[in-house]
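All protein chains of the complex are present and in place, except for one that has been dropped.
Order of writing sets the labels: A and B. Residues in every chain begin at 1.
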Amino acid sequence: MALTSKDQVAEYVAKQRRRQELLHYLVTFASMIVFTVLAFIAVALRKDINDYLIAFFIVTMAVVQVAFQLYYFMHMKEKDHGFPALFIYGGALVVFVTVLAFVTMIWI
Amino acid sequence: MTTHAQSLAVSSQRKGFLHWLWTWITTVDHKKIAILYLFGGGLFFLIGGIEALLIRIQLAVPNNHFLVGSEYNQVMTMHGTTMIFLAAMPLIFAMMNAVIPLQIGARDVAFPFVNALGFWLFFLGGIVLNTSWFFGGAPAGGWTAYTPLATEYLGSGMDFYILGLQLSGAGTLMGAINFLVTIINMRAPGMTFMRMPLFCWTSLVTSALILFAFPPLTVGLFFEFFDHIFHANFFNTANGGNGIIWEHIFWIFGHPEVYILVLPAFGIISEVVATFSKKRLFGYSSMVFATVLIGFLSFMVWVHHMFTVGLGPVANAVFAIATMTIAVPTGIKIFNWLFTMWGGQIHFTTANLFALGFIPTFVMGGVTGVMLAVPPADAQYHDSYFVVAHFHYVILGGVVFGLLAGVFYWWPKMFGRMLNETLGKITFWFFFLGFHLTFFPQHFLGLMGMPRRYFTYLPGEHFELGNMLSSIGAFGMAVGVIVLLINIVVTTAKGKRAKGDAWGIGRTLEWSIASPAPEYNFAQTPLVKGIDAFWKEKMAGNKKMTPAEPLGDVHMPSPTVIPFLMSLSLTLASFGFIFAANQAGKPHTGGLITAAIGIGLMLLLMLIHSIKDDHGFHIHKEEIMRIEKEAE
Partner (left out) sequence: MSGTENAGLQAIPNPEKATLEGKNKFLGFWFFLGGETVLFGTLFATFLALRDKVASGPSAHELFSLPLTFLSTIILLTSSLTSVFAILAMKDYKAGAMRLWFWITVLLGLAFLGLEIYEFHEYLGEHFGFTTSAFSSAFYTLVGTHGCHVLFGVLWISELMLQSYKKGITTVTAPKYYVAALYWHFIDVVWVFIFTVVYLLGILGG
């Protein structure tokens, strides 16, 4: 394949972008591991900390971690992801209402 | 229907009946799948209708012994389940398959294979459910299958309910994803969202509702399945289970289901009213807004089915207000239809008669709905014939009237022949008057205290007159349906051939091509310049749409038998599980092995489908030009 200088420039830019993307993935992965470790540590310290505080903390860690997974690993931050985002959030909303109902009003 | 190109594509050389059967079993053409849905749904509609007549015969007079006890419960359960899942849903998919690709200017749906699979799953699911009649009795727990009644006291009938609905539910979910992607990705150039015909909009929202509402049903059915066949404890209170969970899950599915059914009917009415008033739909954007809002609110109201459970005043109040809110966008729609007709040249075709009959009927159903949304009042109405009257006004007076309007309106586009208008009007009047005669008295029966689902009542409680009228009305509707069947047979034999623009006043893209639509739909993808694209072109003096591309070869997907085989293997698995059920102890091994074989076959077929690339086939330019010339 003959490379004109324009192609070479494009290839260089693409390569840099890919390198940056790789960095993003590694940072995402590292932070996911950190969130996980923090959640486990919080539970390991359950003797010393208020249970509700831990519960709130670990659920928050889970939500943040999932956001990373969705936006970086599953590329929801990229363009052309409007409808995927709409439907994931739609599903999440239904889940939220369902969970709320099941923990507050099941009678027994 | 079968074009030359398709007969070339079907590799098998089988002739006659087998060949004909084979083309229908292997078809992936959305127009043929629409016809399959129409006849599949129509078949179950007739079965459900016969069950309704049996119910009305039993209730015509007090102390009747025509159909009592468990037999009555079975017929009543099957009537509800059949009408909702096996008649209304597939008939809606029939309309969507027949019309949506044509309305958005697409050559096909996004996933033809999945579309075929969805149909066969629905159809075989329906068969599984109905075979229960021959294996120890049909389900008898009501279409709501409340626990622990359904899981602990009713024997094998409920297994057919669980697995039959699981199959057809899976098919519905696939159909929904198919239409979501079709509408979002495959619109013709210029067909922006806000230029789509309203039927496309309502189908889009309905598909989204299916996507979110059917998974809870799937999960709930799995819970009942595990409880019944593997002795799990989801609803077994002795081991900590909780029947309220089923009620929540069922209605988290069940309430959106009502809107899943009625939104496409709203769409059909919008098309029919606009066309036969020779006017643009009034308040198009407010219609779109109302549709989306109804879709959103539909997930926030399910507890109004559970007001008498005792979830507390806060829960009841919140859900009561949310429920009443839905009347607002629905009211917007009603007024828009009225304003569309205002000042229009109204054509009283059968399709439009059904649309016109729909409006006051649905308003009545809506008004009783708001009455039922008031928790203290609901405590009085609950489980009485008032509720029966309400939901039949909504589902029959709303959904079925809408579907019949759609059938009369799009029949020429689907089959290339006009239905007879005189017979059509006879159908309408029998059906419309029969409907009101059946269900209007039921409001009063309910208010007088007649409970729903009871198989008889005593003389001297003032229930005789209302019930007798109701039964007479039901037979009136039956006459209407029989006339419709005669109409179909007669016009198929020697009906008037339909032109492309069958009604002469078509507004949307489906009327810009031949009736029935050729296999490739559009010889050239049309360029859409506004709402009611075809009308706009006609007003500009053009006979055809402006094409958006030059004439060329059209690529089509190949027919395949795999969707049918996949559905068969899952049917086998379902029967395996049904016969594995053992009330006394461990499930029977033979049944479990059969189920495992069915699931294994399914995985194998998925593998084959994944490995085998479908290259499809091309319909060549010359062939298209020939077909287009013949159509003119």
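To be clear about the criterion, a contact is a pair of C-beta atoms (placed from the backbone, for glycine too) under 8 Å apart; a residue touches a chain by one contact, two chains touch by 3 or more.
Predicted, not measured: the structure shown is a model, and the values here were computed from it.
Across the whole complex, the hidden chain's contacts among the shown chains comprise A, B.
The chain not shown here is touched by just one of B:Gly220, B:Pro329 or B:Gly357, and that residue is B:Gly220. Touching the chain that is not shown, out of B:Ala34, B:Ala60, B:Val75 or B:Ala110: B:Ala110 (per the contact rule at the top).
Counting the whole complex, the residues of chain A in touch with the unshown chain are 1, 14, 18, 21-22, 25, 29, 32-33, 36, 39-40, 43-44, 46, 51-52, 54-55, 58-59, 61-62, 65-66, 69-70, 73-74, 80, 83-84, 87-88, 90-92, 94-95, 98-99, 101-103, 106.
Taking the complete complex into account, residues 110-111, 114, 173, 177-178, 180-181, 184-186, 211-212, 214-216, 218-220, 222-223, 226-227, 230-234, 236, 238-242, 245, 249, 252, 603, 607, 610-611, 613 of chain B touch the chain not shown.
Keep in mind that, in the parts below, only the chains that are shown with their structure count from here on.
The distance from the centre of chain A to the centre of chain B, each centre being the mean of the chain's C-alpha atoms, comes to 38 Å.
Taken in their complex, chain A has these residues touching chain B: 83, 87, 90-91, 93-94, 97-98, 101-102, 104-108.
Contacts from chain B toward chain A in the complex involve residues 184, 208, 211-212, 216, 242, 244-245, 248, 252, 299-300, 303, 309-312, 315.
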